[in-house]
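Omission of a single protein chain aside, the complex is shown with its protein chains in their original locations.
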Amino acid sequence: MKTKNKIPEALELSEAIAQAVRQCNVDVITSYPITPQTHIVEKLSKFNANGKLKAEFVNLESEHSSMSACIGASASGSRVFTATSSQGLTYMAEMLPIASGLRLPIVMVNANRAISAPINIWNDHSDSMFVRDSGWIQIYCESVQEAYDTLIQAYRIAENKQISLPIMLCIDGFSLSHVMENISLSGDKEVAMFVGKFSPTRKLESKNPKTLGHVASPKDYYLFKQEQVGAIENSLNEIKKANSDFSQKFKRKYGDGLIEEYNLKNAETVFIALGSICSTIKGLINENKFGKSKVGLLRIKTFRPFPKKEIEKIISNNKIKKIIVVDRSNSFGSNNPVYSEIKQLDYLCLNKKETKNFVLGLGGKNITDGEFIEIVNNFNKFKEVNIL
Amino acid sequence: MKAKPTQNKTGTWRTFKPKINLDKCTGCRICFEVCPDSCIKMAMINGKVKSTINYTYCKGCLLCKKECPFKAIDSVKEDKI
Partner (left out) sequence: MMANLPEDQLFTPGHNACAGCGAAISLRHIMKIAGKEVIIVLGTGCMEVVSTLYPNSAWKVPVIHSAFANTASTASGIYYSLKAQSRKEKVIAIAGDGGTFDIGLQALSGAFARGDRILYICYDNEAYMNTGIQKSGSTPKFAETTTTNIGTVSSGNDTNKKDIPFIMASHGEKVYVATASIGFYNDFEMKLKKALKHLEVGPAYLQILSPCIPGWKIPSDSAIDISKKAVLSRVYPLFEIENGIVNLQEFNQDVKIEDYLLSQGRFSHLNAGNFVEIKKNIEENFRRLKILSNNKIKIF
């Protein structure tokens, strides 16, 4: 298939992801449908049916099996890909820490969708936040272009021998998964070269037999966890490096790979948010909708590992007086996910600043421009935690 | 993290110890086949194939004694108990 890497083409995110998967020479793709991710596996299936994919495309009978098959395939030395959302993610939740514990560089796209109950097919972050402790690297994308670019970087990051951890690429369901944008696809050869070949240090093979997935008793289990902690901390630098290497080669970058600063130079009020809602906020900033308020955005691209130092550096700026932490899910009974991360920043960063939490767009609820403006202009009238 | 295997000497589990009567043993290999712990090896003893027991791992289940068609295996209680 001829890829047009000079002229941008209008592609739905699912198509862009499918192209990236194809270009990264993924060997095994596991599929199970769930709204709103299904377009991704459908596009890949179509490529497969037309002989455009050099991969084994497998339809599993559940998401749990889908992730299990990824684990088996990755452990046997194959580069793998799958996609899911919401209930699918929670159904395969058992396998997520196992994939991480077995140190398998699986890459998965999660099309963010609210989790039941009640059942809801629209976008929020309750699914990926539910599994934020599973030991997967979690990266949130804002645009179709970014999702395409980040997927390519994801294989490189995951397969780095100091890391060897699975990566979850979070993209907002419908708000991004079903969005068409003009995007620039890179060339097949260039992408293949950037990603390289998957050459794991260990894999299941009869000529070098190993046992993977032991029972570890109390005297040993923690040692494995220590290694995982080290690995995910190593990934902070590798994510930055992948972002800058990608930028050098393909001329596109997203902040430093961990966070993106938008209009923060003189900002007094700062939004902290993840995902495609950031585009809405950027739009309002660009159009000066916040009136006299000097508003900026700190977009968190990489949520796990949490870029604590990078965020502290920005937030400690004395000009910042008000911090609007946007969550798109709840952590019932305590601080919501993003808010809890911000609250644990060094005291000195948050000192003399007012920080409030806004849970926006649960279950795909539309937040109007007016509501954003209200948050900024009448910040003082809001409680500490608000669900809008 | 490189694993450093240790020896798991399951022979310490035994209450009863199987003993092969080499005169009666015909080398039929049935005990070799049935041992759940692969503790029986066939060896050449005085020019004939006979069974031998690996006592490091033998758990003393006595399946070999039960299944031997020639009643060539006896059992004794372990002394160290």
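Per-chain numbering from 1; labels A and B assigned in written order.
The criterion applied here is as follows: a contact is a pair of C-beta atoms (placed from the backbone, for glycine too) under 8 Å apart; a residue touches a chain by one contact, two chains touch by 3 or more.
Only a predicted model underlies this, so the values are computations on that prediction, with no experimental measurement involved.
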**Study point:** Omitted chain - touching chains that are shown
**Key:** A, B
Review point. Considering the whole complex, which of A:Gly51, A:Pro118, A:Pro209 or A:Gly291 touches the chain not shown?
Key: A:Pro209
Point to revise | Touching residue (missing chain; options A:Ile98, A:Met180 or A:Ile367) | key: A:Ile98
Point to revise | Absent-chain contact - pick from A:Glu9, A:Asp27, A:Glu190 or A:Glu227 | key: A:Asp27
Point to revise | Residues belonging to subunit A that touch the chain removed from view | key: 27-28, 30, 55-56, 58-62, 64-66, 68-78, 80, 94-95, 98, 102, 204-206, 208-217, 220
**Study point:** Those residues of subunit B which, in the complete complex, touch the missing chain
**Key:** 3-10, 13, 28-30, 32-39, 41-42, 54, 56-57, 59-63, 65-67
